[in-house]
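Here the complex is missing a single protein chain, while all its other protein chains stay put.
Entry: chain A
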Amino acid sequence: MSLFGDAIGWLLDPANWQGPQGIGARLIEQLAYTFGAVLIALVIALPLGILIGHTGKGRDVAVALSGGLRALPSLGLLILIALGLGIGFRAPLITFVILAIPPVLAGTYAGIEAVDRKTVDAARAMGMTEWQIITRVELPLGLPLLIGGIRSGVLQVVATATLAAYVTGGALGSFIYLGYSTRNYTIMLGASILVTLLAIVLELLLSLVQRLVVPRGVVAGTAENVRERPTRLRPVMGTPIQEGK
């Protein structure tokens, strides 16, 4: 495994981290792409997802969009936009926004839609306005799925941001591209390790957030559901009534 040893050695060498071409700057570019694109996607997809989830209208469009865009090859999209807009950071950013919208949209409308309609009706019967229903009932209850959507959007973009280098948009893919053209496998592997670590760290952080945002009242509700979940086959000791389900 000297290949991995060399790659980790390259990663740990402080000299490689400095300067505008260094690992540090490229890492910041990668993060800037990721959070920039996801933020823009949030501004676009969040209101849309809330509207679709709340009214139930346009659901098919959201499903088709979030499913269909999965088939769109990100590298092709990136290059097509870059040919139109020229090299630089704009083409990658637009591509990543397009990639981040479907998961955010799907997470938002799925989260809102998953809220029990009886709960929504109860809120309405209590005299809440539609806006209050959205902000006080549907959003808090749908938050875990919503964060899940953002999480997969972030994951998608942080992975794809590696491709920005193909249209000279910088980020960590620059090392992979450089390594490929100069046949320097150490650099390619080193950058790959870093991108993977970055993706895993972001994934863990966001899954933690996802777990933390579940409203406290809902935790009790899910505990009840867990018991109702079909269990594995057990030997029947007593009658089904004594045993429970």
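The rule we apply is simple: a contact is a pair of C-beta atoms (placed from the backbone, for glycine too) under 8 Å apart; a residue touches a chain by one contact, two chains touch by 3 or more; residues count from 1.
Methods note: contacts and distances are computed from a predicted model.
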The complex lacks one chain in this depiction; which UniProt name from "Electron transfer flavoprotein, alpha subunit", "NADH-quinone oxidoreductase subunit K", "PotD/PotF family extracellular solute-binding protein" or "ABC transporter permease" does that chain carry? "ABC transporter permease"
Considering the complete complex, of A:Leu11, A:Leu42 or A:Leu77, the missing chain is touched by A:Leu77
Contact footprint on chain A, counting only the chain that is left out: 1, 3-4, 63, 66-67, 70-77, 79-80, 82-84, 99, 102-103, 106-107, 110, 145, 148-149, 152-153, 155-156, 158-160, 162-163, 166-167, 173, 176, 180, 185, 188-189, 191-193, 195-196, 199-200, 203, 229-233, 236, 245
